[in-house]
Structures are given as structure tokens and as C-alpha cells.
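Heads up, one of the protein chains got dropped from this complex, but the rest are sitting where they should.
Up next is chain A:
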Amino acid sequence: MSTFQRHRVTPWVLMAPQLIIVLVFFFWPAITALRQSFYVQDAFGLGETFAGLANFTRVLSSQSYHEALFNTAIFSVSVALGAMAIALLLATMADRVLRASRAYRTLLIWPYAVAPAAAGVLWMFMLDPTLGVLSRALEALGVHWDYRLNGHQAMALVIIAAIWQQMSYNFVFFLAGLQGIPASLLEAATIDGAGPWRRFWTITFPLLSPTSFFLLVMNTIYAFFETFGTIDTTTSGGPGGATRTLVYKLYQDGIVGLDLGGSAAQSVLLMLMVGLLTLVQFRYVERRVQYH
């Protein structure tokens, strides 16, 4: 790429807005969190003393952190697998009906635009213990439904709302991936006598694996962070912490509980987890690029 070489100031003028915003509103907070994670504030917030890894050991050894970690794992895995499985099924069907696929795409992508918090309210209404359509169906089946008292049911509620919202994102990518699979491969398999079921598992599914892997990472990140609104509007992390995820705990400890050192340590741990995911993602993308 040829470039403007003789301009010394112009590139800095162009870079300045983004650099300043990133430095002030990303690096400054991130570095503050890193620093605070090694300090303990005194009770009045006036002074602080260096505490080494004390914040980390306190967080990592606390029962409620283990619970939040466990909840996050259950929640993320359920949301990722659920949203991807439904999306893959619907995208495969939409890919099959060719011309109509655009119409179905319109009918299936709009939940992406619904706020996670609003998705939570919609499903909270569907599953309201007294008025909800689904809770009545469940009662008729003999399931006593009250997510405000039953932790497992509360978790099911936020998982369903999150799957509903995230499915459309996965659908767009799976449909794009399916439409990128060369027809000649599938034709060849058909001539060899492979039925649709076999064609899917031996050709389509393996060829979609880059898409699936990418979506797995994106869904995990979605479940980790963007579902804060879903959880806050519906269960507020309850009952008894049954839907308290890592981000929800971070919010409760840091913003509500004003535990600076502990929440900073939690921030740093979350950054490490996401950093690791990103690294895996980039490694994988690089490898994929080399194959082409």
C-alpha cells in the first residue's frame, strides 16, 4: 500500500480522538483496576495499603465466588449450545428452501435488536408464576413453577431469554456459512449416494467448524457480559444467588458493596479469562488463514 510519507502531523491529528478516548476511558480504568487489585482500602476509603495477592486469595477462596463461577459456567454453556443448536437447525432448513430463505431470515433475525434487558422482561411475563402462559402450561403438566423461589427455575428463565436473544446472531452466521459451501461438494456426495442426513454430518457440519468455533467464543462472551441486563431485570441474581454470574457479582461487590480491592481483583480475573478466549480465537483464525 502506498502511503502519505511527508505528512508528519496529519496522522497524529487523525489518530488523536481515538487514542485519547481509548487511553482515558479504557487504559486508565483498566490500569486502575490492576493497581487496586493489589491494594486494600481502609474502612473510610481514605488510605490504602499494599496487600500483595491478598485480594485475589480472598476472592478465589470465597464460597460466593465459586458459586458465581459455577453459575457462569452453567449459564454460558447452556446459552452457547442452545442458541447454536437452534440456529444451526433453522439455518440448515432456511438454506434448503433457497428463494424463501430471505423471507425467513427477516422473520428470524429481529430478536438481535431487542435489548437483553427487554428480552428478560418478555420471558419473565411468559413465565410469570400467576399470569404467565408457559407457567400455566407447566402447572397443567404438574410442575410447580415459581422462579422467584426456585433457583433452578430462575436459571432456566435467564437461559431461555438469553438463547432467544442470541439465536438470531448465530443464525445469520450459520446461514452465511452454509451458503458459502460449494454446491459441487454436495453434488458429488449425492452422486455417491449419500442421503441428506449423511451429507450434513460428513460435509456440511465439518465445513462449518470455523463458523461454529467463532460463534462459540462470541456466545461465551455474550453470556459473560451482555446478559447483565437480562439477569438484573428478571432475577437480580436471585433467589439466594442462584443466577448470580461473575459480572453480576462484580457489580454487586463493586458498585453496590463498594469493595474496591475485591471488585478490582474480580475485574482482573475476568480480563484474564476474556484475554485467554481472545488469544485462542486469534490463534485459530491465523491457522485458518494459512490453509487458504
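Simple rule for what comes next: a residue touches a chain if its C-beta (ideal position, glycine included) is under 8 Å from a C-beta of that chain, and two chains touch if they have at least 3 such contacts; residues count from 1.
Criterion: contacts and distances are computed from a predicted model.
J.: Missing chain's UniProt protein name, "sn-glycerol-3-phosphate transport system permease protein UgpE", "Cell wall protein", "Quinol oxidase subunit 1" or "Tripartite tricarboxylate transporter substrate-binding protein"?
T.: Its record in UniProt gives the absent chain the protein name "sn-glycerol-3-phosphate transport system permease protein UgpE".
J.: Out of A:54, A:114, A:138 or A:156, which is the one that touches the chain we can't see?
T.: Of all options in A:54, A:114, A:138 or A:156, contact with the hidden chain holds for A:114.
J.: Can you say which of A:47, A:196 or A:240 touches the chain missing from this structure?
T.: Of all options in A:47, A:196 or A:240, contact with the hidden chain holds for A:196.
J.: In terms of residues, what is the contact footprint of the unshown chain on chain A?
T.: The list for chain A reads 1-5, 7-8, 10-12, 14-15, 17-19, 21-30, 32-33, 36, 86, 89-90, 93-94, 96-97, 100, 104-119, 121-126, 128, 130-131, 133, 136, 148, 164, 167-169, 172-173, 176, 183, 186-187, 190, 196, 214, 218, 221, 225-226, 228-229, 232-234, 236, 247, 250-251, 254-255, 260, 263-264, 267, 270-271, 274-275, 277-278, 281.
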